[in-house]
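Down below is the structure, laid out as structure tokens.
Other chains dropped; remaining ones untouched in position.
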Amino acid sequence: MHRTTRASAGPSEAASNAAHLSQPTATPRLPPAAHRTERTASATADGAGPASATPPLVHCAGVSCTLDGHPVLADLDLDVAAGERIAVIGASGCGKSTLLRLLAGLLTPDSGTLAVAGRTAARDRTGACALTPQGDSLLPWLDLTDNVAVPLRNRGMRHRAARARVQALLADWGLAEAAGRRPAALSGGQRQRAALLRALVADKPVLLADEPLGALDAITRADAQDWLRRRLRETATAMVLVTHDVDEALVLADRVLLLAGRPAAVRLVESGWLADPRPRDELVGDPALADARARLLAALRADRGADPTATGGVVTTGRERVA
Amino acid sequence: MTPRHGRAVAAHVLPPTAAVLVVLAAWWAVTAWTPLPAYLLPSPGAVITALVENWRTVLWPATAVTGAETLFGLGVGVIAAFLIALVVHTVTPLRRAIEPLLVATQTVPVAVLAPLLTIALGYGIAPKVVVVALLTFFPVTVSLLAGMEGVDPAVIATMRTLWARPAAILWRVRLPAALPQAFAGLRIAVTFAPVSAVFGEYAGASEGLGYHMIQAIPRLRTDVVLAEVVILTAMTALLYLLVAWLEHVACPWRPRGR
Amino acid sequence: TQGAVDTDQTSRSVDVLLDWTPNPDHLALYTAQAAGYYDEAGVDVTFTTPSGTADAAKMVSLGQTDLAVSYEPDTLIAESEGLDVVSVAALVPRSITSLMTWSGSGISGPEDLAGHTVGTSGLASQETTVDWIARQHGVDPDTISYVNLSQGLNQPLIDHQVDATFGAYPNIEGVELAEHGDFPSFTATEMGVPDYAELVVIAQRSRLDDDADYAQRVRDFLAATARGQQDAENDPQTAVAALREPTAGAYTDEQLRTMVERTVPLTVNDRGFGRQDTADWATYANWMRDNGLLEQDVDGASGHTNDLLPEV
């Protein structure tokens, strides 16, 4: 389905932009007010999306997950429409990466329904998703180019063709010079970009990105965000982005979910500020976005404050012993 | 050759040379200063003499035979190790089923196996090749499997979302990741290979180093026996160096040394 | 001597390295042991199986074992290599090494060896001997191919993987073979090789001279062994019973009985137990030297002594 949309890739930037201006994607236009929700399935569904009959591309209902006896996620609901961009924020250790691994079919939930593209089997979910893991998971014996080209090789493309295919992408991302180095000879940010590009090259309906830009400097990161926004729109790829940068979440995503509680579930959904494709500067100045940011940070703080045993808490008062 | 290069070569060549010289000197001292009879331990000089005197007539043809057995056996063993590791890794229940049988192959002494082998394959090179293969495939299989299973599951999981089917996981992830460990197994295997060929020859042969050794031992020609051991050692060292070089070439991404 | 036993038990031990695994060739030894003759002689005897035929001379020459069972050819080779050994008794005082073949192999005698495969136990002397026999019978030795079979001479013969073997004994391997068909056999002496003592007991020559106690222990050991030999000759069933335990898992009762019956006559020594004939030793040493089996000229007479044997 997203495949046909993707076929339009290739026209010049302007043409592509114009096309999107006149043909808005399936992403719903919601009123610019943010939705503060208590954790309820209905509220999530409300924020989740398409009022239309098309089933969501990603569907979670009442998903719980326990790792090694520790309940990490409980009764989590989440719907993502085709082509929709979702950002997930939450305290460190709250279960964001676990959620991505569940969606990608790399974990199975203890209970609840989990479907991607209508399929519930773990391997089908894996088939529909591309993952940028938190650690880059590059293959140490391949150079940067080969690492990025891995999905193409996996689909049967010849080595030289695959390398040639990713060349331009690497240049766009400032990786031309480092293209022939192996991961051990790459900087952290270079490795991270390689991992993201590798997932993009996989060309799947759903991109699951776990802090894909965290190791980039501010300028590179902003440019990467712009590039990514544009690319995802062009290819109508849905994305679930985990990020610790609330602004990045707000700039890149149609909806921002806050994962909170122990075990965690979606506690707050913010959306609707993004008249896609708005220029970045206009976006950043939008008071709706500032409101959303404030609400998200307040909720994040509340989550950590509310539960003293919560992970991620740094007690700022009291004596610390020098170890 | 740059001075730096020269120094690197020296660092690699000097210590082993020194060690070999020290051993030779100690050996020579023992034979010269103790009343140890020559039929027990001849002097290095006597062994070299035996080596040179018998080289053309006996030792060189024997070396060629044993060398061929070793190389063929190693080849068969490594290919078998590779195939077994692949199959056993791919089909988990098969692994559990086959593993004890693989272990069992190592517990049958060559002397027990030899009659069956010679009946099936005669007294030519074939049974020796089988013996070498049988004794060398196991270290490679075990190491290869261990390497394939030691891969970070996070890498595998990520790869699965990047269109990697089980075959791709195997070929593009597990096998390259296992290479360094497989090479450790191969080092062990090549070290055993020439001696295995000699064992194979003990069990019925009409040529080769093992054949001549078994004749020289009761004749108390320890100089000839040791000359044969020296050849065997040189053969093994050569194979070992070859594997080290192959590893160096095949795993350029690995940390080197300490 | 009785007093010596009481005062110093350990020094009365006699370690004997066998030529091979225990088998009816050793009937004198095991019969003496089972009958308690060694105990009576005040020697504490232990038998050990060696790693190979070369162990015997080396270990005796170095004093690592008191005595060893070896072969006359090997003892002569050891002497020519300067080892400190001497044969003190003949256990099997005649040559019994045989050329064995299967009926249908096309070999009905040494004159048919041409173009055939002969298995040996891996000794150079065996190939040389067969070459010599072949030449004596008008066969070009170069047409014979040899295979080293180490321990297992019989199985390839039964399975017709070789046409003949050289090195097995008719009283041992011959009995085993008989269960699997017809296997004609020819002893080396039948084929013209000078006679020699198949199994001998060797001791450390210099120590016999220097160490009176050692010489005495060897005497005591040989005297007791002579009694064992006598018992076996008188009633082979005594030897069968004595050998049953040491050969457990190797021979069935039936095999053992037949083997002992065949072995006893071969061990009978008209000159008296263990006695060796100086002329025979010299002849055989000359034959070996002529055929390149001895590095130096060895006087066969010096390879043995009968001085430690009991009086007849």
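Read from first to last, the chains carry the letters A, B and C; within each, the first residue is number 1.
Note that in this section contacts are C-beta pairs under 8 Å (C-beta built on N, C-alpha and C of every residue); 3 or more make two chains touch, one makes a residue touch a chain.
Here the structure is a predicted model, which is why all the values come from computation and not from measurement.
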Chain-type multiplicity across the complete file = A x2, B x2, C x1
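Convention: only the chains that are shown with their structure count from here on.
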What chain is most central when centres are computed from CA atoms?
-> B
Most widely separated chain from chain C, with each centre as the mean of CA atoms | A
For chain A and chain B, what's the span in angstrom between their mean Cα positions?
-> 51
Chain A and chain C, separation of their C-alpha mean positions in angstrom | 86
When the centre of a chain is set as the mean of its C-alpha atoms, what distance in Å lies between chain B and chain C?
-> 38
Among all residues of chain C, those touching at least two other chains are none
Chain A contact footprint on chain B (complex, rising order) = 152, 154-155, 157-165, 168, 172-173, 176-177, 179, 251-253
Chain B partner contacts - residues on chain C that touch it in the complex = 52-54, 57-58, 61-62, 74, 77-78, 81-83, 117, 119, 122-125, 145-152, 155-156, 159, 161
Sites on chain A touched by chain B in the complex = 101, 104, 106, 126, 129-131, 133, 135, 137, 139-141, 150-151, 153-155, 182, 184, 198-199, 202, 204, 208
